[in-house]
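One chain of protein is taken out of this complex; the other chains stay put.
Moving on to chain A:
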Amino acid sequence: MSANILEVSGLKTYYKTRLKEKVFAVDGVDFDLEEGKTLGIAGESGCGKSTLALSLMGFYFPPLHYGSGSIRIHGNDIMKLSKEQLRSKVSGREIAYIPQAAMNALNPTLRIIRFIEDIMKEHRPELSKKQVWELASERFKTLNLPEKVLRSYPNELSGGMKQRTVIAISTILNPKVLIADEPTSALDVTSQKAVIKLLKDLLNKKYIRSLVFITHELPLLYHVTDDIMVMYAGEIVERGTAEQMIFDPVHPYTKKLMGSILVPEEGMKGQKLAAIPGAPPNLKQVPPGCRFAERCSYARDECKVGKVPVQTNGGNMYRCHFDTDTLKEWYANEQS
């Protein structure tokens, strides 16, 4: 077993409202990521995916605040570093981020190469402008991005090209971990494919060592990631291999989520697509017990009280009162 590159334990981060209430959008998240592996994080909107992505960067901008927990990269807890150390040693070098709205992620009045120069001034000050240019154009060439992008302003690039440019910029320092927050959500299918290919290229060429890919498009994860983690109301409800999560989910929420995917097959035209009734709970008042109980068709009275145990089943872990066999039996009964 290779070493863990990223270890997150007990991470809690919250938004502070104007009334000084704390809303925990990431509420006790534990997971780790092996070197060379990719992890997908899925869930419906408002479940804390993007907040988790931001929280993993170690920087907190109001109204988001750090609560507790640790984020270790190769064993070093980045939450123990000072802000200045984090900025100069970790951000962009060890762990990099691709924002959700890459369309607006670039300063509109700065040529791409000027922005790359500014990044290099922080992290590789020994490089001359000419060397930066060589390094950047070399990198763009290997990633099949046209060199002339470097001389362009962001508004001169198409949406898909802008997204790929952002990815190339984020990874220019060969970060160990890349966090991609819905990098394909705003793109058409062709551009999505190009972005996925780019991310795979980065992994194959070992420019990045591992990838955390956040999306609400589950089928995409099956093609991209080794493992999938499903989030619900700030917690991780299930984690397993992509194969198992898509075809053999254990947690009722994952099961329902997979059931709501459109599968193009014969005779589906007349069928109604299953949807999960209701909405995730308001995180200001988290229900005691299981957070999904309110919408879960298998919920019993005991689900609504007490702590929900984390169960394991082989490589899979999930957060539910019932063991795998009981759940599987229920699912089987429902089918027949």
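The criterion applied here is as follows: contacts are C-beta pairs under 8 Å (C-beta built on N, C-alpha and C of every residue); 3 or more make two chains touch, one makes a residue touch a chain; residues count from 1.
One rule holds in what follows: contacts and distances are computed from a predicted model.
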By UniProt, of "Sarcosine oxidase subunit beta", "HEAT repeat domain-containing protein", "ABC transporter permease" or "Glutamate synthase (NADPH)", the chain left out is "ABC transporter permease"
Any idea which of A:21, A:118 or A:243 touches the chain not displayed?
A:118
Given the contact definition stated above, which residue among A:128, A:155 or A:190 touches the chain not shown here?
A:155
Could you tell which one of A:96, A:245 or A:327 touches the chain left off the display?
A:96
Please identify which residue in A:15, A:59 or A:133 touches the non-displayed chain.
A:59
Tell me, which residues in chain A touch the chain that this view leaves out?
57, 59, 61, 87-88, 90-93, 96-97, 99, 101, 104-110, 115, 118-119, 122-123, 153, 155-156, 166, 169-170
